[in-house]
Each structure stands twice: as structure tokens, then as C-alpha cells.
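Here it is, the structure in full.
Some chains have been omitted; the remaining ones sit where they do in the full complex.
Lettered A and B in written order, each chain numbered from 1.
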Amino acid sequence: MTFEISLSSPATELYEAIRDLPIVSPHGHTDPAWFAENAAFTDPADLVIVPDHYVFRMLHSQGVALEDVGVGVPREARDPRAIWRLFAAHWHLFLGTPTRTWLEHMFRHGFGIEVALSTETADMVYDQIDAALERPEFRPRALFERFNLEVLATTDAATDLLEHHQTLQRGDWTGRVIPTFRPDAVLDPSDPRYVREIKRLEEVSNITISGFEDYLNALRARRGVFKGLGATATDHAIEELHTVWLDRPVAEELFGKARRGALEPQDAKALYGHMLIEMAEMSAEDGLVMQIHAGSRRNTNADLLESHGRDKGADMPVRTDWVRGLEPLLNRVGTNPNFRLIAFTLDESTYARELAPMAGHWPCLKIGPPWWFHDSLNGILRYFDQVVETAGYQNLAGFNDDTRAFMSIPARHDLWRRAVALHLAQQVERGLFGTGDAEILARDLAVDLARKAYRL
Amino acid sequence: MTFEISLSSPATELYEAIRDLPIVSPHGHTDPAWFAENAAFTDPADLVIVPDHYVFRMLHSQGVALEDVGVGVPREARDPRAIWRLFAAHWHLFLGTPTRTWLEHMFRHGFGIEVALSTETADMVYDQIDAALERPEFRPRALFERFNLEVLATTDAATDLLEHHQTLQRGDWTGRVIPTFRPDAVLDPSDPRYVREIKRLEEVSNITISGFEDYLNALRARRGVFKGLGATATDHAIEELHTVWLDRPVAEELFGKARRGALEPQDAKALYGHMLIEMAEMSAEDGLVMQIHAGSRRNTNADLLESHGRDKGADMPVRTDWVRGLEPLLNRVGTNPNFRLIAFTLDESTYARELAPMAGHWPCLKIGPPWWFHDSLNGILRYFDQVVETAGYQNLAGFNDDTRAFMSIPARHDLWRRAVALHLAQQVERGLFGTGDAEILARDLAVDLARKAYRL
């Protein structure tokens, strides 16, 4: 038996009215190759475990070696059934986590599996998923359609050639898969990839970068290419939020040092802080919505970074100062009616203290949905509890799933929609507004706010 | 149809026993001229929209120009009905906010309006309010009495001549309207008004300020005037809480520079930090209760500050360190039995971590009610959740409405009283204490703690 979030009877009515609305997925990390090539997913372990840091970080925390669940192991060297069995034996670790809720939803609704996963049922569940993956209706494009995806955005490096997106644009499949411009590695001089990536930026933009203006033009050119392939947004990941406007000669000088890898940390921070404002100004020009994901300290486990690379579950949230961090940017671009900024935080203490008051003032600013560890039932309820009273609902950016796990998309949106229904039913019960308003807000939160915030 | 916070049946009983108690309003921002002159309020826009930053900041966040709702526009140049219609067309923005709850309460209980505000009903609601405002029972003094206000404190600059308060004292109206001593501009050398205000302090105190002792004496004299007009409290607004005791020669030197506008930022911070302790010592002498409102970063939108001035919705909360910030002050004055300090925070993470433990130790310290953005149903419930277990109830300062919107006072106290009833009913249901204790605590929270904390 699998479980799903229970709803009271008024919440059920709100939920059922939005359950089957299309899925708008304006931010995530799926692989565009899946849709361009439309190849079958390999096996259950490859679908569920190996690429999903939510899953393998929990196993790792309980002493399971990452190699034993295939992480860092070439696909051909993995034993997917053994990986699956090990995972099933540790399934109890996920009690109370959204990962479990998502996976049970996927098992049930994606594959028709009703039994609970356990050591005893591991093989049976494996076989059922494995058999399904071979069928045409489990190919990426068929799933995209079955999931009722209206639009799906991927996240792509500024220097990515976007070949799969080009393939999709040239092809005749009508699914809307669009890129997102993610320039961290060409903006942040403290990123170890920076010097190499600036060179690559020259190549892919076909602009010789002799100075700072060329650099800006190369970035502008890349944004144009992304936009031409359907992008409506950019995305920025920042550990410690800092923006500052530098006079042009200073920016010029720092950039000159940066591209030679010769910048002091304090100057690197300044240049990055300046470039965020440049990006905001370009957003005001070209209309791409700017997303800022702040407060994740990346790769805190040095050994793991060396042995397995980035994104292996050792990124940790830290405190964020949105008010002072964004002030220079907002004072330069914040009242431009063409500028839009969506802010994501891992520091929930900023919901009520900073983001809600800021979004309740600045016309450009929308609050992104609960991010990463906070994309969970309680995380969502805390979010509504803390943002709505000051920001209202219309300053929110709806939901996005932010996932690498394609099959989990319906589950994540379903959890959000259930939580929305729970929240709104409680608002009605508390006497804040009536059922009619709740029904409108439910649709807003399920799809309309995301469409609007991302200009889709 | 308008809405109001629903109560369970045990909460209803607790609420009804406190609903009609007098209103004690020991901290707020109403205009004493209203009561001294007792003139009619001009029109609905002037009553509800133009002066209320809660209202116009939300409109601004959704792209409504402040001019279009009369902010920064001379009264004679405004079209109040057009402002009202624009407001009504955006009424859905306020769903889920306390502003909506307060206004619906005011519409219903203040003006007898039961229909929901909308584009369709905008004119009808406008006309109904407009007609009422012309009637004698809607003059400020009549409303004061109808609201059952036991006492109302205004907030007044240290250099304010308090003419309206003097008029009230000389007159025969018995309503108790008292001033509050707010000396920020004569204490904080980083305030742009400082140099001018020190000069003004000389004038209004009639004390030539040759040095630091004169400065203290002038402040003492002003406090005496306020006290003579009924004041029982002072109020201090501080972005980053910092207190430090300076030796007299240092304070003397810094003050000398400060009044010439020649102080470095670090020294300005030190002098302000010192002056807060001087204020605390004066409070221990003259018995005026010290209020500290910490953690609001003022005027973060520079363009708006230039075009429209202060208090236009761009003040943003920031993190606050109460433990280290108050330590020097508390170590100097904190055990003086005549000293009382009421602390207000915009950083809810300090409720359980700092303020409740501090108030549970220092005899002088009381925790003020949820402030500003947190004066809301969830904000109040989070407050009780996080402070009571460590501070108990008797270390709280009851409620104050902190409002500029006179007509919203009953609504704000009503929301507080409903939230108190909800909280206490839950405590009883959870088995923490019985109904008899809950009834006593309900009265404490509604009126008695505020009377006691403010020495009223």
C-alpha cells in the first residue's frame, strides 16, 4: 500500500478543480536530450536513484557508499537490480520526507504499483518499472504528453550550444521545451571554471572579447540565442547575495584581472555583484525574467567534490540578507516596468522578514515557490503562513518543480496542488475569504501565476 | 458579504468576554490635531488610502503609480472618487492580508457596510462612507468615545512643540490622548536631520547647548515637558541595534563633532549607542517606559525617498541581534527597578531565540506585541507559539495598534482579541491550563498587560 497526502473535504473540492490542469514547469533541470532524442530510459535505478541527489544523499547519510548505488560509476559498470535492492532495503529512511511522497506517487500513478516498496517487493517493483520503460508510452515525449506538460524549461550554461533545443525547434514535435540562460560560470570570477568559460564564451558567441564592452556584448548575444530558442528567463545561483554598481573603469579593470585568474576574493565578489546588475539591466532590455537562487553553499564536502564532482548532495543552505544584498540592484533597475525578478531562498527566516515585505513594495519582484529542501508539505505550508499576509498572493510566482527527475514532475506538482488546497481550505475555515475567492486563488497558484511570472 | 476571523466555540466564549473591554492604545501614530481640532475627515480616500502605507505599498507592488492613489499629491489636486475606484479595482490583491481584514471590519462595524468591495460596489461604498464622515458622530472625538478608547498615545518628535497636546490639556474634553517622546533625530548622528534638529532642540528647550551636559539637560527638559502632558513612554527606532557606554570625554568629543556634521559612520554608531544608554538612565530616573523598535532599514528605495519622502512603504526588516545589541545597556541599567524596556522586533527568529529568554531573566524587559508586518493573524499565532513557553505571559506588554489609520484601531484590537482567544482556547484544548486561567490571561492580554507595561 502506498500513501498520499490526505485532504479534508473542503480541501478535496479545491484540489479536484485544479488536479488535472496542465503542468507549467518554468524552472528545472531535466535533460533536453531526452526530448530531442526520445530514447527509452535505461532502467529503474537510472530513472530513480543514480541521478537524484535527494535520494542518494539520504542513503549516504546512513553510511551507504555512493558507488554502491551507482553514483560515479559508468552506466555499463552498474548492476541496476543490485542498486535497486539496496535502495529498497533503506526505504524506511525516507519516512516523513517528500522524496517518499513523490516516489510513491510515481510508483502508483506512473507505473500502477500499489504495493509498498520493501526488501520483499523490491524485485517485483523493479520488474514492473523495467518492463514499462521498454514500452513506447514511457518514452520522454509520450510521458511529456501524458503528464499534460504545457511547457518545460531546462537550465543551460550560457556557453551551451543548445544543440538539443535546436533539434527540438527544427523538429515537428509540438511539446514546448525551452532553455533557461544560466551564466554563473561566466559571471562569477571565484568559480573555478571562470577563465576557461570566458574563453568558451568568445568561441560560442563568435565575439572577440578584448574588453568589458565585448564581454557584455557576448553575453547579450548569448541571451539572444537563448531567447530565439524560446527562453523566457535567466537563472543565477549565488552563495552570498551581494550586488554593487561599479564605475565602468573599475569594472573594466577587474574584468581584465579576472579573465587572467588574477583577482583577489574581495574584488571577485565586487565584480560578480556588478555583473548581476548588468544582467538585471539586460533583463529590462530583452525581457528575460531574472531568477536568483541565493544561499546555497556549494560542495561543502571537499573529498566528495574531488572524487565525484559537483551536485552530489553536499550543497548546504546558509543565511541570506535579501534586503541589503539586493538594494543596489533594485535601486538601479527595480522600478523599470519591463524588469522582473523572481527570488528563491533557502533561508526561511527571510520569508516574513525580508522577501514578503520587499515583494509587497517593488513592482519587479516576485517570490519564487519553496525551494529545494523546502519543497515539501510542511515547507509549503510554512511558506504560505509567512509570505501571504504581507505579500498577498499576486506577488508570488506560482510553483516550479526544479527537478532533475523527469518522472517526478507530476508528483511534485500534485504535492503542491494538495498543499495549496490544504492552505486555502484553512484560510476559508478561518474566515479570511470565501470559497469563490479560494477557487480563483487555487487556479492562480496551480498555473496562472507561473505563466504570468515567467511571461509564458 | 464581508469576512471576519472565525472562532471555535471555546474561543468564542473567551473572545466575547474581552470583546467589549476598553481599548488601551499605548503606541501609535495618529495625529493629535484630529482630537484637538475635532474636524471632520475629508473623504474616504483620505481616510483609508492616502495615509496608509500598508494600503498603497501593495498597490505599488502591482504597478499602480502612487500619484494615481493620491500619494504625494496635494489634497486639493486629488480626485478622491477616482482614487477609491482604482483601489476597489485592486481589492483582490489584499486577499489573505490583515489590511483586508481590518478594512472589512471597519466597513462593517464602522460604517454598516455589508457588501463586498468591488468595481461594481465601489461608488456605493464610497458614498456611504462619504456621507457618514459628514455626520457629527464621525468626528474624531465622537469616534474616540464610540471606540471606547481608554487612552491613546501619539508619537512625537523630541522637538515637537506639542501644541495640540497642550490644547487638549487646556480643554475640557475628557478623552485621554497623550504624547510619546521620540528622539531619534536628536540622538542618531547619521540621521540627515540631526544637525538641524540639535539646533531646534536648543530652541524648544530654551537651553544653550555648549557641551554634552547641556545636551543631556535639554533632553531631560524635553522629557519633562512630555511627561507633564501625560506621556508615560519614549520610543526609539533603530536599524541595527547597538549600545555601548562611552567615557564622558569621548562622548563629549563625539558629540562636538556630530553637531558640526563631522562624524565618521563608526563614531556616529558609537555615539548613538551611547545615547541609548543615556536614555535608559533617564528612563530609570523619570519613569518613562523605554520602547525600542529595532530592525527596520528605512527608505530602501532611493528614488522614492527623493520623490515622495519618508514612510512610503520602502522600509524593510533586517536581522537583529538583541542579545549582543542590548548587553551593554542592560548591564548598566537592566536591574534598576524603576527602569522598564519594551522591545519590538521585525525578526521573528529572535522571538524564541533571544527575546523570550531575555525577558525571562531581566526584570526590566517586556516583549512588545507583533510589530508592523507581523501584526496579523498568523503573525500573532507565531508570536504566542514562540514566546510564551520561555517568557510566560506576564513578561509580555499586551497589544498596541501602532497605526496611522484612526478608523482601523477597533479592527486591529479586534483581530488581536480574536487571535488571543484562538491561542488560549488551543492552550486549554492541549491541556496546558484550564478555562479559568485562560479567562484571566485573556483579560491580561486584551488590556491589563498594556496598562501595566506602560504604567497607565
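Miscellaneous remarks
Just so it is clear, contacts are C-beta pairs under 8 Å (C-beta built on N, C-alpha and C of every residue); 3 or more make two chains touch, one makes a residue touch a chain.
These figures come from a predicted structure and were not determined experimentally.
Displayed in place are 2 chains, all sharing one sequence; the entire complex defined by the structure file totals 3 copies.
As a convention for this text, only the chains that are shown with their structure count from here on.
A rotation of 120 degrees, rounded to a multiple of 5, brings the CA atoms of chain A into register with those of chain B. Chain centres here are Cα averages; for chain A and chain B they lie 40 Å apart. Within the complex, the chain A residues that touch chain B are 319, 321, 323-324, 327, 330-331, 334-335, 337, 349, 352-354, 356-363, 365, 385-386, 388-395, 427, 429-434, 437, 440-441. Those residues of chain B that touch chain A in the shared complex are 1, 3-6, 57-58, 60-63, 92-98, 100-101, 297, 300-303, 313-314, 316-319, 346-349, 373-374, 376-379, 382.
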